[in-house]
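First the structure, which I've put down as structure tokens, then a few questions once you've had a look.
Heads up, one of the protein chains got dropped from this complex, but the rest are sitting where they should.
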Amino acid sequence: MEFLQQGINGLSLGFVYALIAIGYTMVYGIIGLINFAHGEIFMVGAYFGLFAAITLRLPFIPTLLVAMGGAAIVGVIIEKIAYKPLRKSPKLSILITAIGMSVLLQNLVRLKMSSDPQSYPDTLLPQKIINFAGLSIDNRQIIIILISIILVVLLQFIVFKTKTGKAMRAASFDKDAAALMGINVNSIISITFAIGSALAGAAGVLVGILYSSIDPYMGTMPGLKAFVAAVLGGIGIIPGALFGGIIMGLVETFSKVYISSSYSDAIAFSILIVILIVKPSGLLGKKTREKV
Amino acid sequence: MTLLKANNLTIKFGGLTAVSDFSLSLSQQDLVGLIGPNGAGKTTIFNMLTGVYAPTSGTIEFNGDFIQGIKPYEITKKRIARTFQNIRLFKNLTVLDNVKISFDYNVKYNLLHSIFRLPKFNKEEAEIEEKALKILKVFNLHGKRDELACNLPYGEQRRLEIARALAAEPKLLLLDEPAAGMNPQETHELMELINWIRDEFKIAILLIEHDMKLVMGVCESIIVVDYGKVIAQGTPDEIKNNPKVIEAYLGEEVADA
Partner (left out) sequence: MKKEFRNTIILLGASIILFFILSYIMDTEILNRYYSRIIILICINVILAISLNLVIGVTGQLTLGHAGFMSIGAYAASMLTMQMNMPFPIALIFGGIFAGIIGLLIGIPTLRLKGDYLAITTLGFGEIIRVVITNIDKLGGGRGLSGIPPKTNFAWVFFTMVFTILIIYNIARSSQGRAMMSVREDEIAAEAMGINTTKYKIMAFVTGSFFAGIAGGLFAHYLMYIKPEQFNFLKSVDIVTYVVMGGMGSLTGSVLSTSILTILPEALRFLNDYRMIIYPLALIIIMRFRPQGMMGTKELSMRMFDKFSKGSGKE
């Protein structure tokens, strides 16, 4: 019973990681960059949601939308001013820039909003414990899982059934060829960032609701863990990010309960290290060779 | 005496068979050309011979050792050196350092000697410097020895790459499209250089080239590859007139050579 209970905890956490991981994987797939600042976008989304819920007093869905929109805008701005100019630069430069961006965002928010944790209002999504088959299920967890599934399905629709999605897939295979086919690669890259950031923003709101408090540093750990999830599933592969996220959520929850709470972070990183050494292309990934 | 023997090399990438059943026999001081249309698998063959790829099946014998699948740096230790299709110089290092690197795999002094600048270090570094400068003189690059490799004009960069490969004191030299981007005058000089290298250093040379003038003028024997398979092998005259080869890609170019 306890096991199933924790299973649900793990699943809802896992879907949150999945939403963030998808953003990582989409960006990596198209420009080969690990957007270090992605975890911070998740955090920014949470703050946008806070603003919407408290200052604008919006109900749940509009709050979510505001957060997603705000996060998307921030993501696209970052791409345009920091990453785009470095597209032809060595990988090292972009990586360092992304790291800098991450620290910058964290501290900009800290400065503006104070480093003290702030709370999401209970009224946004009232908690109801559902007793079902001996389990006490938090309705919010179910909603998180449902919303995540809806967003992922929406994403799949966009990627596979729309012209834009086709362009995104083409660009992720070969940017130059896509450009030659008339695709505006710059727009596609911006759209990719926008979608990835929107999903992370949604995750931010969902986490804010579930754990009630948010702070400027909340993005670091989930960001890193979501990155591990993306690599675990196969970097660049969207279903892989979903898969990886869920596994990470379950592993973290179960290791907190059955092994040790303080080592759960170390365990998450160990997974990363093992995967990178054993099968760097991830569970769903394919081995690629460099052309000499 | 056979120096290199490739036996039925095949390599598959996923579902794609890039090279199938490639065999080759080279003796000391042979000068052989490897030609074929773009994508025929020539560089892939080079990569198998130099340890960048491990063949899916088949063996490579060099000087009595089996070398298929061993790492590239171990291949160099066996005395096979190569150049690259898209020049791979150490751009931010000087011309001199680029050549010195080829001596580094044989260096006898260790990190402690370096740190404390012990006599062993000084002695060996002086030897390396001397050997490297000698090679640069031969290749007419001595005057530019302190220049950064990225600042050299294209033709000199290609020369430097060959010089660097030779500095590794190989018994077999693999040249991947050495004439790419060269004008007829430079190509002519390259032809003389290749012949001279073979005679002076007494090594075998295997080269990939698209420039038919160079191939026909310099190689003693030519192997033609298409779609990963050998379709013809023989002397330049034999190849010129081989209908299969002509069909594969030579067309009018052969008549001009």
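Think of it as A and B in the order they're written, each chain with its own count starting at 1.
The definition used in the following text is that a contact is a pair of C-beta atoms (placed from the backbone, for glycine too) under 8 Å apart; a residue touches a chain by one contact, two chains touch by 3 or more.
Given the structure is predicted, the values throughout are model-derived calculations rather than measurements.
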item	value
Residue among B:82, B:198 or B:240 touching the omitted chain	B:82
Absent-chain contact - pick from A:19, A:68, A:101 or A:125	A:101
Residues belonging to subunit A that touch the chain removed from view	33-34, 82, 85-86, 89-97, 99-104, 106-108, 110-111, 220, 224, 227-228, 231, 262-263, 265-266, 269-270, 272-273, 276-277, 280, 290, 292
Subunit B residues touching the omitted chain (full complex)	50-52, 71-73, 76-77, 81-82, 84, 88-93, 97, 100-107, 109, 111, 114-117, 121-122, 124-126, 128, 146, 164-165, 168
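By our rule, only the chains that are shown with their structure count from here on.
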item	value
Interchain centroid distance [CA atoms averaged], subunit A/subunit B, Å	47
